[in-house]
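Every protein chain of the complex appears in place save one, which is left out.
Take a look at chain A:
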């Protein structure tokens, strides 16, 4: 589904990713862990198409298509969706506006008609209930004045509505208390199915107790240095990252 090969990325002249390779198949949940500054957030930002990241070599393909040749919105419409670590506040744009505009843009890209308003409202209400959010959130400006936890729930709400093929979640657990974590994890877990993949970037093992990954990667200094099953995350939690570095250097 997603194939990243020997990716090199520089930010403001500094090389952040130094030959990263990664393969994600449908139905899989991957977690990328690593110390601060390893390049975890860079990877998902590059896949989503954020400005300021220069790909100096390597490829990213999604379902056989060259992702680096696609516009930001094309990537999203193709089913590549990024849940932000720090969701931006958009004053004056109501949540309901964003959801409708995004959903219809994606439908249009697939050649489908706009979803009729009553059907749309029914769908939104169902998803918002699942995320234990009050319907008043729909009329509020996107993320404006939301707490950290509310912003993250809002990201997942968008995922539930837009149903991406590959959901990328960048530090979705940061700033969440345990109750919010459960709601967010339930949301993410509801997305799991045989045709969809999830890529989580996280600093802490804690999230992985709630969203159990199939594959865990350790990203250190711009490269994936170790890949394993869910137990690897537990090992990292107890032993830290040093041993992985030593092992890969050996």
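The rule is short, and it goes like this: a residue touches a chain if its C-beta (ideal position, glycine included) is under 8 Å from a C-beta of that chain, and two chains touch if they have at least 3 such contacts; residues count from 1.
Operating definition for what follows: contacts and distances are computed from a predicted model.
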Per UniProt record, missing subunit out of "Aromatic ring-hydroxylating dioxygenase subunit alpha", "Formylmethanofuran--tetrahydromethanopterin formyltransferase", "Iron-regulated ABC transporter permease protein SufD" or "SH3-like domain-containing protein" is "Iron-regulated ABC transporter permease protein SufD"
By the document's definition of touch, the residue of A:11, A:55, A:68 or A:121 touching the omitted chain is A:121
Among listed residues A:88, A:178, A:194 or A:249, the absent chain is touched only by A:88
Where A:55, A:68 or A:109 are the choices, the one touching the absent chain is A:109
In the full complex, chain A touches the hidden chain through residues 48-51, 71-73, 75-77, 81-82, 84, 87-94, 96-98, 100-102, 104-106, 108-109, 114, 117-118, 120-121, 138-139, 141-142, 158, 162
